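Note that one protein chain of the assembly has been removed; the remaining protein chains are unaltered in position.
We call the chains A, B and C, going by the order they appear; numbering starts again at 1 in every chain.
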Amino acid sequence: MATRAISDTPAKWGDMGSINEPIRRPLTLDVSSLPSVAFGHRNTTWLANVFYMAIEGMMFALMFATYFYLRTRSTDWPPGHLPPALTYGVTNALIFVFSLAPAWWVRRRAPEGDRRAVRNGLLVLALFALVATAFRVFEFTTLNCRWSDDAYSSTVWVLIGMHSGHLVTELIETLVLFAISLTPKMEGTRLADAAINSDYWYFVVITGLIVDVLIYGTTRFL
Amino acid sequence: MRLRLQLGLLFAIASVLVSCQREDRILRQPPPANDILNTIQISGLNPGATSIPTPPSSNMYQESAYAVSEGQKLFEQYNCVGCHAHGGGGIGPPLMDRDWIYGSEPGNIFATIMQGRPNGMPSFRNRIPEYQGWELAAYVRSLAGLLPKGVSPNRPDQMNVKPSESSTSEQKPTGITGVPEQHK
Amino acid sequence: MNSGFTFVPLRFLAQAMTLDPGHHHVLHPAAPQAGHIEWLYWITFWILFAVFVLMIVAFASAAAKSGVIADHPLPILEKDEEGDRRASWGVASAVGITVITLFLILVLSVVTGKRVEGLTSKNPVTIQITGHQWWWEISYPNSQADQTITTANEIHVPINTPVVVLTNSMDVIHSFWAPSITGKRDLLPGYSSAFWFEIDKAGIYHGQCAEFCGLQHAHMGFSIVAEPVDQFQAWQQQQLKPAREPSSTDAARGREVFLTHACLMCHTIRGTDAGSRFGPDLTHVASRNMIAAETLPNTAGALAGWIVDPQRIKPGTEMSPNPLAADDLQALVVYLQSLH
Partner (left out) sequence: MTVAEPIIANDQDTGKSELARRLARTWCQPKGFLGWFSNTHHTVIGIRFMVTAFIFLLLGGVLAAMIRLQLIRPENSLIGPDLYNQVFTMHGSTMIFLFAVPMMFQGFGVYIVPLMCGARNIAFPRLNAFSYYLYVGGALVLWGGFVTNTGPDVGWFAYVPLSGPAYSPGHRADIWSQMITFTEVSALGVAICIATTILRHRAPGMTLNRMPILLWEKLVISMAVIFAMPAVMIASGLLLLDRLVGTHFFNPAQGGDVLLYQHLFWFFGHPEVYIIFLPGAAIVSTLVECFSRRRILGYTPIVVSVVATGFIGFSVWVHHMFATGLPQLSESFFTAASLMIVIPTGLQFFCWVATMWTGRLQLQLPMLWCFGFFFVFLIGGLSGVMLASVPVDLQVHDTYFVVAHFHYVLIGGALFPMFAGIYFWFPKITGRMANTTLGTWHFWLFFIGFNTTFFTLHFLGLRGMPRRVYTYGADMHWQGLNVLASSGVVFMTAGLLVFLANVIRSLRMGKIAGNNPWGDAGLEWSMSSPPPPYNFLHVPTVSGRDPLWEDPPDQPVVVGLRDDIRETLVTHSLDTDPQHKDEDPGPSIWPFLTALTVSAAFVGSIFTPWAVPIGAPPVIVTMIGWLWPRGQSPTPRPSGEIWVR
């Protein structure tokens, strides 16, 4: 399947002649030779996804700010609780790191039009997301606090809850894309969507790691 | 189809009414009405034998979120907490469970508050106005989950030792600007 | 005023223009701090007024100079490099003037801020003000517990003496504001903050809660009674005493009513069994000018009306209605009015 960069297929300006010459006929910019699918930053959905991540990232940033703001209002941290247990949290962090591999794979193979690779990559990614979600459920049981205990506990629960929301959303999205990839509809823009899905997974991983640092790290070392 | 429309309409009207009642801030209390205030309960052995007092208008307090929240405030103010804790019980019986020695109807609880009961429950007759008795009764019933969810206080922290939402004694002073040095 | 409502605009305008007593007015300062702020207000006002006039003149003359009347769109003007360059210079210098003006206002603001917050005297009076829905608890803390004065809604201060105010709130956010004295300060639950003021003219100044705090936010006033130091000390001595014993049978009966009804569930009268802190301290209630957080004058009639049906006067107030028998009510009012 032929792939060519944009610079190779410039839109053709019709013969414009000189502006000063009398007008003979309307001039045109012929775009019929332009491609109808774009990968990477040229894709409009990619841009929307960036905006979406900006919104979500802003929400996470504000929750992080809330966490540190409430930290200043208490002398000991965590106030009257044991820090959350490490087992599931660290396991999940490792899962996140390893899950970058299939995401990277999908992102790389999608522009090649390699539907089989994309399908398999999505499946592996979905499995990673599924395992991470399962561990997340256990993670909630080892936080050593209940959200209704005090402000610290509420923040911890909401931070990890917010991230779980993203995790589940991403899991569903990956599953849906996987389902599409089993049909012949996985072509063109859908492949681009699969690549964008990987971008979003990176975002989920990065925010997840920061949340882990806050929940497991700052409670021990701050 | 028409039936469904009618049902829908009925449901809409009902929900409007429920919502209006639930949200009503009862600022003007009806005058006291119950003779029960002046009858004296001698023995606790025949609960409910005498006439149970009835609230001034049915469900007025039981279905108003405002009344329940006022009851919650009074529960703290009048130091009910001292014996019943935040529903968990202590010197007095717990109020969160479903065991009722003197009955669980609003009227029973109202009578308990107003008349007092043997073994420690004091009488609040003449101490608190009647409507506050009803508000307290409504709140106590909400502790046991006997009220609709939309009415009960939202925060499930009855068991917390600290007051639910007020300032504590240990506070961080802040923003002290322009105060003489010796005060800083 | 209620009955005399007429549509005579002139009358209302005339009334609007009359000077009120000047005890609740940003531009009628009675204290150095409010005075500094008034000075800043006026100097900023005149600077900005000049800006306003200049801008309006600019808009009007632009309209007058270039305005044409035509129903159909006129042709587009050719580019006029020279005119645009001159106009750009105009814009640039206007921006420059704006920057200078703003800088001037910033300096004035910071300087005034320092003057408002600076304090020289070393012997302040300290007052703890606690906000409640919807009244103010005032206390004059002292290291000895029995020397602490607690009162409500009426703040007595000596003149020409700095007063340090410690703030706190028992429920929601309130804001302490006496416009003739100084700017406002929020009373935040969970925070205790402090500020100060000083009054140099004796008088009674009005203040009001300025942060929306619920149903009766409108009726949450207070007053500041500024008096010479000796009067203030006399007042302090009086306040320190326990409540005076009833001197008549009516008053004695009134005390009985107080102690056997709902009153004692919320109020304190030092020297009696009533010791609850949920409502204002009534030990010296008769010494205050107003009741119900500056809503009613402290007269027998108003007091009786307030006791019987406070919800008519302040709907939503925490005070419960007390349907007392007429003679009980009479006695209670006599008793309360004897508590000087």
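The definition used in the following text is that a contact is a pair of C-beta atoms (placed from the backbone, for glycine too) under 8 Å apart; a residue touches a chain by one contact, two chains touch by 3 or more.
Please read these numbers as outputs of a predicted model, since none were measured by experiment.
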Give me the visible chains that the unshown chain touches, in label order. A, B, C
Quick one: which of A:58, A:182 or A:213 touches the chain that's been left out? A:58
In the whole complex, what residues of chain A lie against the chain that is missing from view? 1-6, 9-11, 13-14, 16, 19, 23, 25-40, 42, 44, 47-48, 51-52, 54-56, 58-59, 62-63, 66, 69-70, 73-74, 79, 111, 113, 147-155, 157-158, 172, 176, 180, 185, 188-190
On chain C, what residues meet the omitted chain? 1-2, 5, 9, 12-18, 20, 24-27, 34, 36-37, 40-41, 44-45, 48, 51-52, 55-56, 58-59, 61-63, 65-70, 72-77, 79-80, 83-84, 87-88, 90-91, 94-95, 98-99, 102, 105-106, 108-110, 112-113, 116-117, 133, 171-173, 175, 177, 179, 182-186, 188-191, 193, 195, 206, 208-218, 221, 295, 315-316
In the complete complex, which positions of chain B touch the hidden chain? 15-16, 19-20, 22-25, 27, 65-66, 68-69, 72, 149-151, 153-157, 160, 162-168, 171, 174-177
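Keep in mind that, in the parts below, only the chains that are shown with their structure count from here on.
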Going by C-alpha centroids, which chain is farthest from chain B? Tell me that one. A
By count of C-beta pairs in contact, the leading pair of chains: B-C
Here the gap between chain A and chain B, centre to centre from mean Cα coordinates and rounded to Å, is 49
Rounded Å distance, chain A centre to chain C centre (Cα mean): 53
Each of the following residues of chain A touches two or more other chains, namely none
What are the residue numbers in chain C that touch two or more other chains? none
Chain B to chain C touching residues, read off their complex: 25, 27-29, 31-32, 73, 77-78, 126-129, 131-132, 165-168, 171-180, 182-183
Considering the complex alone, what residue numbers of chain C touch chain B? 116-119, 121-122, 124, 126, 162, 164, 168-171, 189-196, 215, 260-262, 264-266, 276, 278, 311-312, 315-316, 318, 320-323
